[in-house]
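The complex is shown incomplete by one protein chain, all other protein chains being positioned as in the whole.
Going by the order they are written in, the chains are A and B; count residues from 1 in each one.
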Amino acid sequence: MTDALANSLAAAPVQSAPAARVRSYWGGVWQRLRYDYVTLFCIALIILIVLSAVFAPWLAPFDPYKSSMAHRLRPIGYRQFLLGTDEQGRDMLSRLLYGGRVSLLMGIVPVLLATLVGGMFGVVAGYYGRKVNMGIMRTMDIFFAFPSVLLAVAISGSLGGGITNQMLTLTVVLIPPICRVAETATSQVRNMDFVDAARATGASTTSILFTHVLINVMSPVLVYASTLVSISIILASGLSFLGLGVSPPTADWGLMLSTLRQSIYVQPLVSAIPGVAILVTSIAFNLVSDGLRQAMDVKA
Amino acid sequence: MWLYALRRIILTIPILFGVTVICFALVQIAPGDPIQNLLSPTASQADAERLRAAYGLDKPLPVQYVIWLGKVLVGDMGMSIANNTPVTGEVLRAFTNTIVIAMIAVVIAFILSTIFGVAAAYRSGGLVDKAITAVAVFGISVPTFWLGVILVIIFAVNLSWLPATGMGAGGSKGFDYLSWSDFRFAVMPIIALALPPLGIMTRTTRSSLSEILNQDFVQTLRAKGLSEFEVMVHAVRNIMPAAVAMLGLQLGYLIGGSVLVETVFTWPGTGYLLNKAILTRDIPLLQGTILVLATAFVLINLVVDLAQSLIDPRIKRS
Partner (left out) sequence: MTQMALSPPPVAAEDPRDRGGPAQPMLIVDGIRKYFPIRAGVLNRTVAEVKAVDDISFYVLKGETLGIVGESGCGKSTLARLLMHLVDRDEGHLILDGDLVGEETGVPLDGLRRALQMVFQDSYSSLNPRLPIEQSIAYGPKVQGASSKVAKAQARALMEKVGLKANLFAQRYPHELSGGQKQRVNIARALALDPRLLILDEAVSALDKSVEAQVLNLLEDLKKQLNLTYIFISHDLHVVRYISDRVLVMYLGQVVEIGPVDQIYEDPQHPYTQALLACRLSMDPEERVEAAPLAGDPPNPVNPPSGCRFHTRCPFMEDVCMAKAPGLGDVLRSSADDHLAACHMVHPGSGHSRAPLPVRA
């Protein structure tokens, strides 16, 4: 995972000619997705994970914060504890359901924020070119001088823990790669004849950006952003694991993994459960964005 | 070629400069007043001001930055708050431990990924390809720290083959990578470190190989009567410059991203140092470690680019 962020860039969809099936574009994407069972399965899985996190209060069999000294570290399937209990005797299944809320939030919110901010900078850099481009992209280069995990640890370590700081950190870490993808896509679109044709009508830059550029830059940027969700989840859980996420009583997959680490000799299987949740979610998001990219790839 | 090298080296300078700015900023974004932490609770306002002036914290930020940069350039990165030792020494000791296992991990990952990539590309879409791709996706998606925990559960707890954590009784002094009694401590960190780059490099090797195999010149090679093995050798030779560059990059990411793995195994490298700095909120130590790691990352990237321009004739020409 250390290098996932930078590598995701290499796999970023390069704006091939935006020539595409358009009216039938989404139709075409769907046609291709329909027979991609792996992706469909993963989409279903993600929906399931999201629903279970959203409805955690109704689904969870126990209060995730109610500890019990009598039932510490019970094995999987012990009485009514389907997934056992943690080191404070709290029900693992309930905590897992609640923990999904934080993890999914950390997967999605920073990506959205970074897409907004990074996308804006990228489009501006790509469209205006020259000095504006130099200014923005060279600044981004400095952030690229840090491996993503290191950058996250650096910012988060200085800011301190907490859910807001964690979100802020992840957003800052995700902005540069999104900015780069948006910049590449924009400068390609910018040189197309239809943009010149629009300029020749006397249209304002804003009008051209919104009518002609954004519409063509959006899909590569969004596809790329979707690959960042799983990276963001893993980064977030890593930060929580280091104690830079939510504060202890709150249920969070990374934090659970960290506190259960002491118990691997007593209940190895239970200790591994939060990691399975992270892994499954991250693989599902990875495969879905792979599938989306393939389905949206015009050349395919 | 020389012009390219020179240009590439000069371009590195502003990046390094930017890195120092960010590292300097880390202290600024840290909440809390460092002076208040140093003072006894009974100290007066005047004491605080005196101390502030003594540390140069009363000066404007740019001036503080220049003073700090001047010290860093002569190797003075301040004192660790927790142990009251010079940060530079601590970081450099830890850095050796990090870079050695990172290098071993990345070389293993490179060798295995080349083998896997060739095997997967040889019959694209076949069973081997699918299995290898699955392993690659796993490697990319797995959180390394969790993988570390699993390795400990399997090899240390259940099988008792390997020690769970640390560097053994001797610590990093006199640690001998060539003797098994020492090296066994490094085995699990290396495996945990190697898996993600293995996944990524396998995927890249596979996709660039199958791209090459679809090109016309490969048909020509087959038409000339070369065996499939010889054709594959040609194809592999074509992707080598890119693969070597990938190797260097992954090394950079590993030393930067080792914090989680080293924390799991309490391996006394820079990552573990970072973890310690976070727990004790030792900001100077955090800052110094990050600065060294980021600089190393930038320099590794530079070396990779230069090395690649030596191997790849296409870059040489431009």
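By our rule, a residue touches a chain if its C-beta (ideal position, glycine included) is under 8 Å from a C-beta of that chain, and two chains touch if they have at least 3 such contacts.
All figures in this text were calculated on a predicted structure; none of them were measured in a lab.
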Checked against the full complex, the residue among A:37, A:55 or A:194 that touches the missing chain is A:194
Among B:6, B:53, B:115 or B:299, single out the residue that touches the unshown chain. B:6
Chain not shown, touching residues in chain A: 17-23, 25, 191-194, 196-204, 207, 211-212, 215-216
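What we mean here is this: only the chains that are shown with their structure count from here on.
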Touching residues on chain B, where the partner in the complex is chain A: 14-16, 18-19, 21-23, 26-27, 29-31, 137-138, 140-146, 149-150, 152-153, 157-158, 196-197, 200, 204, 249-250, 252-260, 263-264, 274-275, 277-279, 281, 283, 286-287, 290, 293-294, 297-298, 301
State the interface residues of chain A toward chain B in the complex, per the touch definition above. 1-4, 6-7, 10, 138-139, 141-143, 145-150, 153-155, 157-160, 230, 234, 237-238, 241-244, 254, 257, 261, 264-265, 268, 271-272, 274-275, 278-279, 282-283, 286-287
